[in-house]
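Excluded from the complex is one protein chain; the other protein chains are retained at their positions.
After this line comes subunit A, so read on.
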Amino acid sequence: MAAPIAIHLEFGGGAELLFGSVKEHHVTLPNQSEPWDMKQLLVWIRGNMLKERPELFVQGDTVRPGILVLINDADWELMVGVLPECVLCVKD
C-alpha cells in the first residue's frame, strides 16, 4: 500500500521539448498497492505527461539510450540492482 507520492521532475538538455517545453513539473503519483519503482514511473510519465514522440523518450522498459537519469542529483546507475525496489522519495 503506497500513499500518493508527490515528486518533482526536471527535464533538460532538449528533453523538455517532448513535454511542452516545460522544464519543471510537480506531479503526484496516484495510490497503488505496490510501491512505486522506476519502471512504473517511466510508464506513468509516458502515459500521462509525454506530449509527443514517445519513442524519443522511452524505449521498451527504460529510457532511450543517451538520456541520463538522476535521482536526487545522483546517478541512477549507482542504484542498479536496487532499482526495481527503490521507493521513490520526495525531492525538494
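Here are a few things to note about the model shown:
As a working rule, contacts are C-beta pairs under 8 Å (C-beta built on N, C-alpha and C of every residue); 3 or more make two chains touch, one makes a residue touch a chain; residues count from 1.
In the analysis below, contacts and distances are computed from a predicted model.
Hidden chain, UniProt protein name from the list "Proteasome subunit beta", "Regulator of G-protein signaling 11 isoform X4", "Large ribosomal subunit protein uL14m" or "Cytoplasmic tRNA 2-thiolation protein 2": "Cytoplasmic tRNA 2-thiolation protein 2". Contact with the omitted chain, checked across A:9, A:27, A:50 or A:79, is made by A:79. Remark: the residues of subunit A touching the chain excluded from display are 2-6, 12-14, 16-17, 35, 53, 56, 65-66, 68, 70-75, 77-79, 81-82, 85-87, 89-90, 92.
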